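Missing here: one protein chain of the complex. Every other protein chain is in place.
Chain naming follows the written order as A and B, and within any one chain the residues start at number 1.
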Amino acid sequence: MIAEIGLAALWLAAALAALQLVGGLVAQRAGADAEIARLTRPAAILQGGLVAVSFASLLWVFAITDLSVKLVAANSHTAKPMIFKLSGAWGNHEGSMLLWVTVMALAGALIAAVERRLPEKTMQATLAAQSFVALGFYGFLLLASNPFERLAQPAAEGLGLNPLLQDIGLAFHPPTLYIGYVGLSVAFSFALGALLTKQVTPDFARAMRPWILGAWVFLTLGITAGSYWAYYELGWGGYWFWDPVENASLMPWLAATALLHSASVLASRDALRVWTIMLGVVAFSMSMLGTFLVRSGVLTSVHAFAVDPERGSFILFLLAIYIGGALLLFALRAGSISEGERFSVASREGALVVNNVMLSAILAVVLLGTLYPLLTEAFDVRVSVGPPYFNPVSAIFVFPMLAIMAVGPLLRWRRDSWGRISKEVALLVALLLAALVLFGLLAEVAILPLLGLAFAITLGVASFLPLRGRSLRRAPLSLWGMVLAHFGLAVALLGMASESAFSTEKLAALGEGDVTSVGPWEVTLEAVEPVAGPNWTALSGRMQVSYSGGEPVEINPQSRNFWAPAQQTAESVLLTRWNGQLYAVIGTQAPDGRWQVRLWWKPLVTLIWYGGMLIALGGILALIGRVRSDLRRRSAKRKGAARRLEMETVK
Amino acid sequence: MRLLAGLLMALAALPLAAQQTLPPAPYAYRQLEDPAQEAQAQELMETLRCLTCQSQSIADSDAPMAGDMRHQVRIRIAAGEEPEEIRSWLMERYGDYVSYEPVMSASTWPLFAIPLLLVLIAAAIFWRRFRKRA
């Protein structure tokens, strides 16, 4: 019964999305007050409610493990812990699509309910675009992959008890990225709405901004968590491989970062109109492209879990319609939208333009490097593009961007002079040079990590300079958000540069009782003992490790053998100190009885992920700040309108 | 006791899973004595692709073949070969695929030309936008 309710709600929601599309399009011809056009907003709100019902039904059938539902039987099991039963609802193709439309429809309902800044016609066009994107997913869900399909004969037990997949990270990582992607789809809809009505105004940017910020926060968290997962799971101490799947999550982030900054120029200064629209389209394209690359398996990746060429062609089809359509509209319409206000190079906008160009160039490099093997394979040539390409080539654009990131926020809008901030600039340049000389002389560091260290320190200081001369308590929340996000990037950069410059590695063959050292650590392998878990057996190393002769600590890296499915994994141990991490892995036994042990000391490596979290926190603060000031402005407007009305009636 | 039974089961299961029983090559998991040589080897290994894995370098793969490739790299470096000689030795056998560091060639030139083009485009944008003070 519950499953049927879910399916019915999904059909109704799809019908409402169609109504919403028609309403929004009719509005473009017949005006915002046409009968059917006025249904657009209510349709969006109702659609959100219905999809929520549908998704709740799916959660419910998973929660009670209703084995007459095919999806539950295939992906769940009565003996699973509740949290994994629930996460199983979106841990499969159909469920993840339903999650996608759910988040999307709820977002649509929210903008339909509260967003009143834009001209009604633009709003209707935006909602039409939103329903256009959603309809593709509804169509596929309802016609080709119904999540509520029943089995003729209920299954005796579910098939989804693979303990390897019962991982809290795996359960929540995909939805985090999805929410980011969907947030970008809202920005995309706003961009299309503005393009349809040619109303590219500061209000448009303000309406779009919270969605970009929200999406950006989720993408940041998703990338940070994914990188940490690779770091501890793969067992070789690497945290970023420039792998296609990693790049697929990085590209929307880069585009969203650029969009965030260009939208802020549009909101404050009514400039960069066409460019902001373009980025709105590009950011969502990158999410779809990323999904395509991950799901279709056209590129080889370490992280490819659910590869299916058929789904690949479906996503490619949607990609063609959405992005092809949007770019066509862009080519036809954008010519008649003026770029907006001009400005000088020494201004906040000027710096933001530099930032945008650099971010776009980095995005282009990542895109090129990721897709290039796909291109050559069409000519039967196989090439590999990896870290030795991405690191230096993207650095060409990263370091200029970091430089402008340090000074840009000190500049005023519209017109400023370098003379006004000369003292700050001199301080930062001195700091940069001092750091370069210091690290260059003290340690033998390669050029990129050296630049990274120096820029990280400079940017770390620079990011707080916009607060100078301000009352810290009165500084707006959005300013704090920017400061924190920029500082977070500096922190992450320091972690990366330090990891790359100062890590030490030790591969050793140790017998029981042998001692070795890595960096400041002394490591003793006391014994290797067998242990057993629910579905694995392991050889567990008992090691005593001590930091510069301090009190020893026991760690137990394991080499695990799972039996269903048969798989050998290394359970590494990460021992965190304030100034870095000790990373220990135990491998196989050599014929002479000694054990392969891999050890790394990675100074400041944890800063990479703390930095990522700070960036996300900055985004959250900015989001709260923006929404709060929007609400304040709105209530002020309403009060003003009420007073005016009062005055008029008094007259 | 149950633990022991489990262990025995796991050990018994090993031959069925077609495990490779030969121990890894001597220098697969062992560093060179000379730190400078080891650093050279490490740098090279990070840029060579493991041929049997999914997009990993031989420096961070547990695949046996990657181990054998690490062994080759280390003993060749120890014998005094230059890293680039080893890279080209492998590329003579496996083509561009084995190296993560694309070398300019007929099939890879766009990887270098396009970033250059991007630099030019960026310069052109700044020039157009900021040439005359608005």
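Note that in this section contacts are C-beta pairs under 8 Å (C-beta built on N, C-alpha and C of every residue); 3 or more make two chains touch, one makes a residue touch a chain.
As a working rule, contacts and distances are computed from a predicted model.
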Per UniProt, the name of the complex member that is left out, chosen from "Nucleoside ABC transporter ATP-binding protein", "DsbE family thiol:disulfide interchange protein", "Phosphoribosylformylglycinamidine synthase subunit PurS" or "sn-glycerol-3-phosphate transport system permease protein UgpE": "DsbE family thiol:disulfide interchange protein"
Chain not shown, its touching partners among those shown: A, B
Of A:A320, A:A527 or A:A642, the residue in touch with the unshown chain: A:A320
Given B:Q40, B:Q72 or B:S107, the one touching the chain that is not displayed: B:Q72
Residue of A:M278, A:V294 or A:A616 in touch with the missing chain, whole complex considered: A:M278
For subunit A, residues in touch with the removed chain: 278, 281-282, 285, 289, 292, 296-298, 300, 309, 312-313, 316, 319-320, 323-324, 327-328, 330-331, 334-335, 371, 374-375, 377-378, 380, 382
Interface with the undisplayed chain - residues on subunit B: 18-22, 25, 51-52, 64-65, 68-69, 71-72, 90-95, 97-98
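One rule holds for everything that comes next: only the chains that are shown with their structure count from here on.
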In the complex with subunit B, residue positions of subunit A that touch it: 234-238, 241, 243-244, 300-302, 304, 341-345, 350, 353-354, 357-358, 361, 364-365, 368-369, 372, 376, 379, 381-389, 393, 396-397, 505-509, 530-532, 536-537, 561, 563, 566, 570, 587-588, 590-591, 596, 598
Residue numbers on subunit B that touch subunit A, as the complex places them: 2-3, 6-7, 9-10, 13, 17, 23-24, 29-31, 42, 46-47, 49, 53-57, 59-62, 95-102, 107-108, 110-111, 114-115, 118-119, 121-122, 125-126, 129-130, 133-134
